[in-house]
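Only one protein chain is missing from this complex, and each of the others stays in its spot.
Moving on to subunit A:
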Amino acid sequence: MTSPGLHRCLRHPWWALFFSLLLIALCSIGMGKLYFRGDYRIFFSPQNPQLLAFEQMQYDFNKSDNLLIAVVPQDGNVFTADTLTLLQQLTEAAWLTPYAIRVDSVTNYQHTEADNDDLLVADLLYDPASLTPDSIARIKQIALQEPALVNRLVSASGAVAAINITVQLPEKDQNKEVQDVWQYMRQQTDDFATRYPGVEFHLTGVIAMNHAFASEAENDAKNLVPLMLLGILVMLAWLLRSVTASFATLVIIIVSVTSALGLAGWAGIFLSTATINVPTILMTLAVADSVHIIASAQFALRRGDTKLNALHYSISRNLKPVLITSITTAIGFLTLNFSEVPILRDLGNMTAAGVMLACLYSLVLLPVLLLLLPLKAGKATADTHGAMDWLADTVIRYQRLLLPGLSIFILLCTALISLNKVNDEAIKYFAESTEFRQSNDFLEQNLSGFTLMDFSVNAGQSNAVNQPEFLAAVDDFSQWLLAQPEVTHVNTVTDVIKRLNKNMHGDNQAFYRLPDSSEQAAQFLLMYEMSLPFGLDLNNQLNIDKSATRISATLRNLGSKELTGLEARALQYMAEQYPHYKVTAASAALMFAHIGERNMASMLKTLPLALVLISLLLIFSLQSWRLGLLSMVPNIAPALVGFGLWGLISGEINLALSVVAGMSLGIIVDDTVHFLSKYQHARQEGRDAEAAVRYAFHSVGRALWITTLVLVAGFGVLMFSGFRLNSDMGMLTALIIFIALLIDFLLLPACLLRFDNPREKHHV
């Protein structure tokens, strides 16, 4: 395959340079339009059913985006004058949090009690200066008996208390809004920590999670990209042994990244926890093209060609494989478009575009740079070639052992795939070393989980929430929920109504039950609502026409299977017991629990499509059905082995891992293409399979070894991310790419010797 256009570039290098720079500039200007989003909604498309249910619930009731501050006194008792004072002051300060619409704590809990014909409604603790041992004892007794507080805002042991801030973000600049909330509360807790030494604060909740998403992405950008650049520089210097060649490659890598980011900016794509690593991935992928072109040119220089001729030779030799491998890699990344997760689609498209740009720059700009800069031939590394020849000999000698042995190994690993299960827990996306994860783990052990599941029970008619039969159903459901092992707390309006019924009957404990008539329930609520302060109303539990109520269950931190299981059980219970009420479940955790499964299902559907496309491309480029079909073995096997081994290593498949199969397919195909095209070249020159395998190892073995090393290192760098979606993806992709090389070196030649050997056929 030759292209007159590419060769003409070399004859007019300055023009080629000019137009390349123009293209790079035009693309890269778009980088100015890039912005960052760190909120959890970027994981969900606007049509996602769980997102729609969640948003509907937020329309019907108030928002539930929250920041929870756990307050942990050293002496293990929050019911002391000091800690109660702190809680009261921090609660007051919490009201000043940007976008706060509600603050709940032990101190501003609206305690109701009867005094003859008076209904007293007041903060449980209003004036800390007036605290006495008696009043502290009273507060403790009330707080630890109040179902709305225990296990939610105070631990049953009284060792940990919490303040929950509900925020209503305007959602104009989500990232900034989250930062504003976080920064304010961080400042406050830091101040309080100096004023009350010995008290610890932990921040968690949806805002903390959004903040963690953003800050982990920032850490990735700050730490991984420089690490990656450094790694590539070291490797290039070692591989190419030429400052110029390394410099030219570095230029290609950087302009590929800036162009891809710029195009994303023009396309209106934003940066996120997923796409923040596009530069790292792209750098890795772009290296291979340049290394192949430079290696060929250096080979020609060593045999005595002029620099111009060496570059012409290199372009002729590499045009086809570079183009084909770039296209297959792009196809692999484009399969991400079938993902349910918008930011993974962005990742796929940005990388695919970047890979094609890198291909273009490697073929046009790189030769021009090499022509204009001084280039040395570099030292030939005979040792690796020697190693490759030895490997060829070994594979040929043990072919009859390798083929069945590796086949059994692959089948075994395939069986291990069943050890994996889909699991998406937003909390577990964060490594145990991250602050967010530590706060959550602490809270789960000492107060309650961070996972919420909200249920809306809708009777379909106005003011139905006051009807005794409706309240009885809600109460029964709340009790059922509380009895589930996964549930630690249930916030339900029936607890409020029972308490009011008791208050209205002179605090007689016998009346701590649901009222007898809808009039009573309605009138008690009317009275209660009239006596509440700003922000502490019931609008977060009752919808506007009082046809529905929201019940919030706090859960232990569960895996996605357990979470969807609880959801299904709850909905089934209500459908059987109270079929006339419409019940829906929604929460951020539930959205993540479902997205993993949905994403996996859609990715599994697209995988065969990608495989067929890539195989057709190989059949077309090799112009051989037999080799094309044979190539499917080394293309499919690495993912099977990789996922099988993953079952042993971790066994958890999250969002990012479900796209690894498609993504890595496009990359590992490259090795096969290079190996097969060299093998085929030798065969066409009339050599037999054995000699062709030797030739393939000798001519391309070292390049494959090097590019694999670069790719494994590149994806390996992602393992240092504190964000498990990125680190797991990096680790598994690196693993699969490495396995692919082993299979290309061991199984593919064995297959070729067995199935592409006419002489052998005659014997059979």
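Just so we're on the same page, contacts are C-beta pairs under 8 Å (C-beta built on N, C-alpha and C of every residue); 3 or more make two chains touch, one makes a residue touch a chain; residues count from 1.
Going forward, contacts and distances are computed from a predicted model.
Chemist: Quick one: the chain not pictured, UniProt calls it what, "Xanthine dehydrogenase family protein molybdopterin-binding subunit", "Outer membrane lipoprotein-sorting protein", "Transport permease protein" or "Spore germination protein"?
Modeler: For the chain missing from the view, the UniProt record says "Outer membrane lipoprotein-sorting protein".
Chemist: Considering the complete complex, identify which of A:L373, A:M527 or A:L742 is in touch with the unshown chain.
Modeler: Answer from the full complex: A:M527 touches the omitted chain.
Chemist: Quick one: say which of A:N48, A:T97, A:S155 or A:T707 touches the chain that got left out.
Modeler: Once the missing chain is taken into account, the touching residue is A:T97.
Chemist: Which parts of subunit A face the unshown chain closely enough to count as touching?
Modeler: Considering the whole complex, subunit A reaches the absent chain at 59-60, 62-63, 95-101, 110, 115, 117-122, 168, 462-463, 466, 504, 515, 517-524, 526-527, 529-539, 542-546.
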